[in-house]
Structure formats: C-alpha cells, structure tokens
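Note that one protein chain of the assembly has been removed; the remaining protein chains are unaltered in position.
Naming follows writing order (A and B), and every chain is counted from residue 1.
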Amino acid sequence: MTGKRLVQVAYLLLVYGFLYIPIGVLIVYSFNDSKYSLEWRGMTWEWYETLFDDPDLLQAALNSAWIATLSATAATVMGTLAAVAIYRYQFFGKQLLNALLFVLMMTPDIVMGIALLILFASLSLPLGFWTLLLAHITFNIPFVVVTVLSRISGFDRHLLEAAQDLGATEFQIFRRIVLPLLMPAVVAGWLLSFTLSMDDVMVSFFVTGPTFEILPLKIYSMVRLGVTPEVNALCTIMLGVTLIMILMAQLLLREKT
Amino acid sequence: MSEPVIELRNISKTYGANTVLHNVGLQVESGEFLTLLGPSGCGKTTILRLLAGFEKADRGEIYIGGQDMRVLPPEARHVNTVFQSYALFPHLTVFENVAFGPRLKGVRGGALREQVADVLRMVKLEEFAQRKPGQLSGGQQQRVAIARAVINQPRVLLLDEPLSALDYKLRKAMQIELKQLQRRLGITFIFVTHDQEEALSMSDRVAVMNAGRIEQLGTPRQIYETPDNLFVARFVGEINTLQGQVIAVAPPRYDIRLHDRVFNLKSQYAFAVGDPVSVLVRPEDLRIWREHEGSDEERAHLFPAAVEEVVYKGSMVDLIIRLDQGDLLSTTQFFNEDDAAIMNLDFRVGERVFVDWVHDWEVILPHED
Partner (left out) sequence: MRIREPFKLIAIGALWFWLIAFALLPNLLVAVASVLTRGDNEFVVFTLTLSSYRRLLDPLYLDVLLDSLWLAAATTALCLLLGYPFAYLLTRSPVRWRPLLLLLVIVPFWTSSLVRTYAIMIVLKTQGLLNQTLLGLGLIAEPLELLYTESAVILGMLYTLLPFMILPLYAALEKLDPRLIEAARDLGAGKITIFLRIVIPLTLPGIIAGSLLTFLPGLGMFYVADLLGGAKTLLVGNLIRDQFLSARDWPFGAAASVLLTLLMGLLLWAYYLSARRANRGLP
C-alpha cells in the first residue's frame, strides 16, 4: 500500500517537475550574472535594467497592456450582459448561439487569425491598433461568457423571483442582486481575458501591422534569434504578470458567496 | 359576507401540450389560512405562481383585493412569497435581506431600522441581523424568508412548501409558529404542501387538488371526515374501501350489502336500488374483536378475518387484516391506559379476529373505477 502510494506521489512530482523545471530554469537564468555561461555567476538585475532602457520594447509593452485592457473590458461588458440574457431569457436561436460560442472557443488560433486577416483585408481595414483590438475582443468574449455563465447557473432561480416579489424592477434586480453576486466571476473573466490578450501570439501575428508593435510578437522576434539573458528577464516579467492575474482570478472564482 | 381577498375565475394554464390547470375557480376570505394540498404536478404551485405574478394564465381572471391582476406585474402586487428554497440573497446580511423590500419603497434611516427590528423580533432573530444567510441553520433561514416577506405587510402571503426542507421535529415546531404568526398578523396565508398532516393541522380550509382541478374545498374536518370522492378520501389519510350494493332505499338511509351482510347506513348522496357503492372507513374507525369477545348475536354483524401483519408504533398498533372474503384492511388500535387490562393489544400474526366499524363514521360514495 505504502509502496503504491509512493509511486503515485513520485508520478505526480515527476509531471509537476516537467511542468515547472524549465520555467524555473528560465527565471533563475534571468538573474544570472553571465551572458553565455550556464554556470551560476551571482545575482544581477542587469538584464532587467537593459529591458527598461529599450524604448521600443517599452512601447510594445505599453501597446500590449493597452490592447489587453480595452479588449478585456469590452469583452467583459458584452460577455456579461450576454451571459445574463442567456440565463434569464428564452429566445430564438439560443442553442445555436451557445454552439457558436463553443465553436469559437475551440477554434485553433491560426484558423481564427487568418479568417480575421481575410475579413480585414476584404474590408480594406489597415492592420494595426483597431484590427488587433477587434480580434482580441473576439477571442475573449467566449471565455467571459463561459466564466460568468458557470457562476450564474449555480444561482437559485427563485432569487430573482424573490427580488421581483419584493418589489424590485428588472433594472433593480440586475443592479442589486445579479451584479453583486456575479461580480467575482465578472472580475475573473476580465483578468483571464487580459491574460489571454497579453499572451496571444498567433492571432495577433496575422492581424497587426508594422505600425503597432505588441509585446508577444516582439518577444517572438527576439526569441527567434536565440537564448539571451534579456529575453529571460522579459519572459520572467511576463510570467509574473500572468501568475498574479491567474491567482487573483482563481481566488475570485473559488470564493463562495 | 365580506368580499373575498382573492378570487380566481375559470383559470386555465398549459405548458406546451401539458394542461396544468383546468378551469380552476377559488375564493379566499380575508385573514384565512388556506392550504393547497395535492401530489406533485397537481397544479398547486402554478396557482401560487399565478397569484405572485411569475406566470400568466392562458384563460380566466384573478382578482386580489378586487383588483384585476392581469395588468399588474409582480412588483406592484400586495402579495409576497416565501419560497421553498427560501431564496435568501446570499450576499446580503439578514438585516439587508429583510430591508430589501422597504428600501425599494423608499423607507430609509431610523424608520427602516425600526421596521426591520420589529419583524426580526417577531421571528426571534434579533441577534442574527448581521449574519449572512450561509451562517444560519435551516430553521433560521426559514424565519428570515418569512420576515422578509411579511415586512411589506402584504394582503396575502404565499408559502410554497416552506417547511419541506426541515427535519421532522423542526417542521412540527414551525407549523405551530406559522399558525401563530398568521393569527397575529391577520394576513391571508396561502400555503402549498403535499403533506396532508401539515395541511390538516394548520389550515382553516384546505383545497385538495389533483391533475389541475380542485377536487374538494373545505375545512380540514370536512376533508377528512366527509371526502367528496375517492381521490380525496385516499389522498388525505389512509382509508379502507369496501365494495357494496344498494338493496333498499329510504333516504337518507340505505340498506347496503357488503359481502354477505346487510347494513343500514346514512349517506348524503341519493342512490337507487342496485347501485354499486364504495363504503369507506378510516383505520382508526375499524374495531377488532378477538375470538372470545362479543355475543353470537353481535357476531352476526362482524366480518371474520385473520391478522396478516402487526406494526407496533408506540402509542398505537397498526394491524393489516384480511377478511375471509379476501379484502385487505388496515386498522389502527390505540393503547388505552385505563383499559389496559381489558384491551390487550398483543396480536399475533395469523390470529383469528372479527371486524366491524364505528357506525356512522363511514363514508358512502358512488362506485368509481
């Protein structure tokens, strides 16, 4: 029994090791005071400082954060309203709408990327800020809908009737019951959207132009040139941002009302 | 007679192909405790939801306090609901839950606090005002739900199986509390349940429903003692049915043959000679005679039978007995302490006994299939 347990624990550890050791190595090297060597030569902030001296990189980071903020906000507003409506009302084509959202979420990034590229090209929209924003809102929406819908589905349906029974109008129900109860999921949906947008390479690759550089694509072009401590540092920062966002989102989603 | 506080006229409601209410009519008096009793799917909850305004009737009219409800949305009705699941707002404290209704009406500050405190005192939850619903027991949540619904001083309080989630003892206690509350507030209560004991013990009147129709409307006593039909008789309490035939008529008394014996019985119905009838007898109205009891003359009117099952229940004993003619009857015999020496309830399975009933406690109904 204990032997079996030991094998099980070892297996779990092995897979966790597989998932985390490369990331750990990346983080450690970002602080290593040596440009090429694998050996540990002491702690340094040098690579981080280099990053902050690069105006192009900072601009790309700013662009990314801006797109992520805008697209996450737009997707959260639209996705939340849609999720509430899907939960509350019966309407023609509801099944189809759900199916479409599911398909959209499952669509491989590359398929979505070129589809949007063809759309923008046929509309003669110049590739850049606006096309990027539209694309990011598109892939964020289903994640928000799913996150919010999964929380709202756990509601007691009578809650809304109770509010109505006590004299609340439709707007008051939304404002005083639905929104406060949904808030954790709404914020989590926003955080997840922000992360998705910050990290997206494939869709952005097709729908942005040379006038509007964003961080993941900048990293991609740097990484293609090989492993450098500056990229290590940049990737570590990206990891840190993602980690914070995900931890917050998970905390919110786990919270029971 | 005062104007009824609620009046339903010819209400019909269908969901798709499923008709849940057929031409239901009902009048409820002000201050009355009326229970809608029936098996699940009989339409009792639908009536409640129509009154609350969550559903619309396909046909018919609903009046509450003389107002036509077809035009009034739920939030404008002087009606409040206590939900089966309580439906307390999980993100609000007990105080905020109860204050929800008055706040929407614009009550603020001291007046609000006073109103809420009054109601919470009434349901004995003053100390729990700052708790969240999740931190309360089932019984306490139930009381918050009631407080939240009555604070608006509705003309009618609708209760949808409010006690079904509570355990047996708590349910008993809440039944009494609810009844007292209703007397104190003087509000009309419309209470939905599938538990006949609950219905009988709390209500002024009971409407027994089946398959979208009201089968009988009457006081608990009328419902139990003079059921209008077999459904009501069987749904409200246990009952034994004996099939017989009318052989002589002298209204209101009839000679009815049950197996090989003839009884002269009273009925509110008019029968003709030859009509098949059902004679209904409650288990507690059946009398069991042991082999050595009674004279031969008395025995001429008794059915010989054998004990098939003995179920000890503390204050009483249930017996399942089979008549020699084949009918299976269930009886309830109560222990009587004064009588202990004479009335020994130690029945054995297989024991020979004789059966009759306390005459005039039977109900005679036309035969139904």
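Convention: a contact is a pair of C-beta atoms (placed from the backbone, for glycine too) under 8 Å apart; a residue touches a chain by one contact, two chains touch by 3 or more.
Just so it is clear, the structure is predicted and the values come from calculations on it, not from any experiment.
Q: Given the contact rule set out at the top, which of the displayed chains would the hidden chain touch in the full complex?
A: Contacts of the omitted chain with visible chains: A.
Q: So one chain is hidden, and I want to know which residue out of A:L132, A:A162, A:L181 or A:I219 touches that hidden chain in the complete assembly.
A: A:I219
Q: In the full complex, which residues of subunit A touch the absent chain?
A: Subunit A touches the chain not shown through residues 8, 11-12, 15-16, 18-23, 25-26, 29, 36, 38, 78-79, 81-82, 84-86, 88-89, 91, 93, 97, 100-104, 106-112, 114-119, 121-122, 134-135, 137-138, 141, 145, 169-171, 174, 192, 195-196, 198-199, 201-202, 205-206, 216, 219-220, 223-224, 227, 231-232, 235, 238-239, 242-243, 245-247, 250, 254.
Going forward, only the chains that are shown with their structure count from here on.
Q: Averaging only over C-alpha atoms, locate the centres of subunit A and subunit B and give their separation in whole Å.
A: About 56 Å separates the centre of subunit A from that of subunit B.
Q: Which residues, counting only subunit A, touch subunit B once they are in their complex?
A: Per the stated touch rule, the residues are 156, 158-159, 161-169, 172, 176-177, 180-181, 256-257.
Q: Any idea which subunit B residues touch subunit A in the complex?
A: Interface residues on subunit B, with respect to subunit A: 52-54, 73-76, 79-81, 83-85, 87-91, 100-101, 104-105, 134, 148-149, 152.
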